[in-house]
Every structure is written in structure tokens, then in C-alpha cells.
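Note that this complex is displayed minus one protein chain, with the remaining chains in position.
This part shows subunit A:
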Amino acid sequence: MQISGAEIVVRCLQEEGVEFVFGYPGGAVLEIYDAIFQQDSFRHVLVRHEQAAVHAADGYSRSSNKVGVALVTSGPGATNAVTGIATAYSDSIPMVVISGQVGTPAIGLDAFQEVDMVGITRPCVKHNFLVKDVNDLAATMKKAFYIASTGRPGPVVVDIPKDVTIAKTDFQYPDSVNIRSYVPINKGHPGQIKKAVNLLGEAKRPFVYVGGGAVLANASEEVRELVRLINAPCTNTLMGLGAYPGTDPQFVGMLGMHGTYEANMAMQYCDVLVAIGARFDDRVISVPSHFLAQPKKIIHIDIDPSSIAKRVKVDIPIVGNVKDVLVEMIAQLKAGDVRPDAEALGNWWTQVEAWRAPQSLWFDQPEDIIKPQFVVQKLWEVTGGDAIVTSDVGQHQMFAAQYYKFDRPKQWINSGGLGTMGFGLPAAMGAQLANPDATVACITGEASIQMNIQELSTCKQYHVPVKIVNLNNRYLGMVRQWQEFFYGNRYSESYMDALPDFVKLAEAYGHVGMRIERPADVEPALREAMKLKERLVFLDFLTDQKANVFPMVGNGKGLNQMDLPPHMRDLQLGVPPYDRDYGNLS
């Protein structure tokens, strides 16, 4: 029996086991919406803005092991989706975005609501397709899901002209895909792994640096086993948080621009670095030449060859899936009994502990004003460290990363690569739908939340009981911090004036709102909110306006040249003898 292109889209989504489609209708996708109306195998979630549809699909994917799906109409629907697509691309999130397109005869004629979606999204997708013939539709959908979810994951756009959704053909979903030009490599080269194992045996100051690739590969168990086996200190990037448990003694905290003192110092002064699914981002190692000035040997595991030797030359590149490579590495380590020298390792740990001792994340919580760090810390306590936490972008994001100790992968969901304000709430929505029994908290700022605040309405419609933790400092805090540090306190356009009453706003959308102004009320408010299991609660915490994120590696600075929090500034923080072969750096 022949069915329409629109029905084929629906059938393909069913075949892929899709549970949720986040979308927004319009002329070019009316056929698809009509087909959706007549099925009941997946749910459609009607967002209030297409950007949010994509972020929700993204949050859904990040908190599960599934491909997120979004559906938007042509023209403005498609362009609204672009920020969401670019966000997913920057963080390698598997997603299929279906966009409507004007009918094929109208393409190129500046038709109503026509944009060249394939052209617009080309630089921010893993791949994209324009389907011109209904006979190609099913195979293209199959390829889209396959490409999105294999190798280094990423978003794939399928642009479907309206006449293709109307045209009819026989439906057959392919069982498998074979793309001769696309063959992801999973297994690492055994010879390279052997070299890595031998190098680890020679290490005196080993350090393990774990990124988002370990989360994407579901390789937490293997990461844990490796780190324990070689008894090295371990750090996670912002995207890797949870890949190695945050409460484990071998964990030294996040590294990078706002990493802990001990993580950044260990990164700078280690002699053998194992980079696992991490891409030496500029917010992590800052200036490459400075990072490499202290000699070190680097083992780099990444599924994408172009991530290797992009910013930093490495000694032992291993192209492959983190999980496969680590399984092999662990097996070789166990079989060969190669371990770092115990005495050297002991000395290294003594040094790492000395760096850890001054507690670079320590802060003082006075009686009168709420510190943002305190709210996150209490949230961690009140949720037993078990919540799924999403965030927006800014200081609150860094506080969330620093003070919520993530013990599981896929528990921490944020826009790291693109840094998209407005990501937090829709992502939380997607995460909550993927994990209906979990507590999902969205840590946000009064500026970021307003970038997709309309989704409070979607949350109401679909009973999404997210807990919004608004760290309201009445500033574009991250911008203000840079202006304080680098622009002589000239707070140009970083003050958030004329804020809405968030409590009333939440209530207007049919939710519960709370305003918390005193430190003593923080914990009780959080507890009360958590008790309201079925409700979305908007917790508006009035926080210290001038709080800054420390430590901070300023622009152009090395990892060992952090701006430290006030309590560490007068300490004598030495670096042991291996500092000497380090030379003079300024």
C-alpha cells in the first residue's frame, strides 16, 4: 500500500523507537502534523518557540541514551531552530531535526517562508539532507538517525519540501545503513594502546583528564576502573562532569578557566596526561604554548581524528570509542602488570593534596546575604546529590559545575561549547520527560531564564515538574565579572533592570513561585519545593550581586596563573622541584 511522505516520516520515527517529538507546526509541515494526529506511538510536545523545541530534544538526549527529535516548519520555524542546532553541534549531541520546506517547484523562487535551511545549517550540523523525492525519504531518515548517533555524535537536519510530504510511495524502512564514505572507527589501534600502557608505567606524575566523550560513550565504569588501577588523580571538563564521580577522593574537581586550584596545577605539572574524550578547549588549557611549556607526554583518546592534534600536539594519539579503547587498555594494564612507580606516585599525591588543602572553592556564607555557591551546595544536599541538573550560561552555570558534585554521567546538562543562554529551562523539560521519576533542577540566572521563559507554559501543559533555581543577582553576572576584572569596573549594559516579579510570573503560568532573600531560608525553601513533586516550582533566590567565580584563569594566562579567591591570596603556594625544568614564563 502506498502512503504519503508525511505518513512515512511518522512511520520512520516509530521504527526508530522515538518517544517524544518536540515541535511547532506551520504551513510546510501541516501534512506531517496531520499524520501525527492520526498516530499514538509517540507524543508530540508543543513548545512555545522553536529554539526551545531543539533544546528540549537536546536535553532529552543528554539525559538518556537516545536521539532527540525536533520538528519545525519552514522559514522562521527553521531559523528559530538554528541556535538550538548549533548548541547541540558544539557539544556533539545526537539529534534529528526535521524541517519543513516549501514545495520543490517553489524552491529558489523566494517563495513564502522559504529559507535555504540546508545552506544555513551546513556549518553547524554533522550532516544535513534535502529530500527531493518521496522515494528517498525512508532511507534518508534511516541515514539521519544513523549518522546522528554513531561516531562523534551530532545533529542532523532533514529538510522536507511540502510536496514530498504529500506524494505517495511504498514504505519500507531499511534494516541497516551502509554509507561507503562514512565508517566510524570504534576500536583503538592495539599497538597505540600498548604504547600508552608502557608510557603509563613510566609516569611519575600521571593525570587523567576526562571530557564529554566519556559521557557520550557511556564509559564511566571504564574510566573509573582505569583511574583506580593506575591510582592517578582525575579531573573532568565541564562537559565531562559525572563521568568520574564528583565525590570520589581521586577526583580533584573540574579544570579550566574556572577549575579548582588542584586540578589546574595538576594539569600543568603532570608528566603523563591521559586525555579521554576531551578536546583541549581554550576554556580548558587556555594558551597551548603555555600549557606545553611544562614538558609532558600526552595520550589522547578521541573518536574524531580532527580533535587530535588540533590545538595541542600529542605523543600517543588513539582514535577510537572511549569505551572500546579503555576496555583494551585496562585489559593490557592488568595482563602486563605495568603500574606507575609507587614512590613517585606517593610524592605526586602528596603534592596534589597540598594543592587541595587550601580549598579553592571555600566561601564564606554571611548571615545577611545569600551566596550563590551556598544555594547550589544546599541543593546538592537536599537532593541527595541525585538530581538531574541543567543550567543556563553565566556565573550560575560555573557555580553549579563547581558545587554540585555529580556522581553519575548524564546528570549534568549544560551548553558548554556554544554557551547558549536560554538553554536551561527547555533542556530541563526534555530531561524531565525522559526521566519522569527523577528530580530535575534548572540552575539559572535572571537574565538567562528570560531567554526562554515562555516554556513555563509548555511545562504547564505537559505537567513537567521542574524545579527552577534562579540565582538572581540582578546582573549579567559573568559579563559584570569580566568588566570588574578587565574593564575597570565599567559595567556597560550588564545590569538587569526592570525585572519581572518572578513569583507572580510563575503563578501567572500556573506554577508555584517562591522568593528567598535570607540565607536561613535557603534550605527550608528547597525542601519545601522538593516536596511539591508534581509541581513546577520557581525558586527566586536573591543572591549577592557582586559574587565572583574563582579560581579564574584570565585571558592569555597559564593554568598555573589563576586569579585565586581572597582566602588564598596570601598563602605561600609553592611548586616543587619539577618547577625548575619549567623555565621562565611570563
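Convention: a contact is a pair of C-beta atoms (placed from the backbone, for glycine too) under 8 Å apart; a residue touches a chain by one contact, two chains touch by 3 or more; residues count from 1.
In this text, contacts and distances are computed from a predicted model.
J.: Which of the following is the UniProt-recorded protein name of the chain this complex doesn't show: "Cysteine ABC transporter permease", "Phosphate import ATP-binding protein PstB", "Fe-S cluster assembly ATPase SufC" or "Acetolactate synthase small subunit"?
T.: So, among "Cysteine ABC transporter permease", "Phosphate import ATP-binding protein PstB", "Fe-S cluster assembly ATPase SufC" or "Acetolactate synthase small subunit", the name matching the hidden chain's UniProt entry is "Acetolactate synthase small subunit".
J.: For a quick check of understanding: of A:S306, A:S492 or A:Q572, which residue touches the chain that isn't displayed?
T.: Candidates A:S306, A:S492 or A:Q572; residue touching the omitted chain: A:S306.
J.: If I consider the whole complex, including the chain that's not displayed, which of A:R122, A:K187 or A:K546 touches that chain?
T.: A:R122
J.: Give the residue, chosen from A:V67, A:V97 or A:I147, that touches the chain omitted from the document.
T.: With A:V67, A:V97 or A:I147 as choices, the missing chain is touched by A:I147.
J.: Determine which one of A:V72, A:L130 or A:A275 touches the chain that has been left out.
T.: Touching the chain that is not displayed is residue A:L130.
J.: Which subunit A residues touch the hidden chain?
T.: 118-119, 122-123, 126-127, 130, 147, 179-182, 304-306, 309-310, 313
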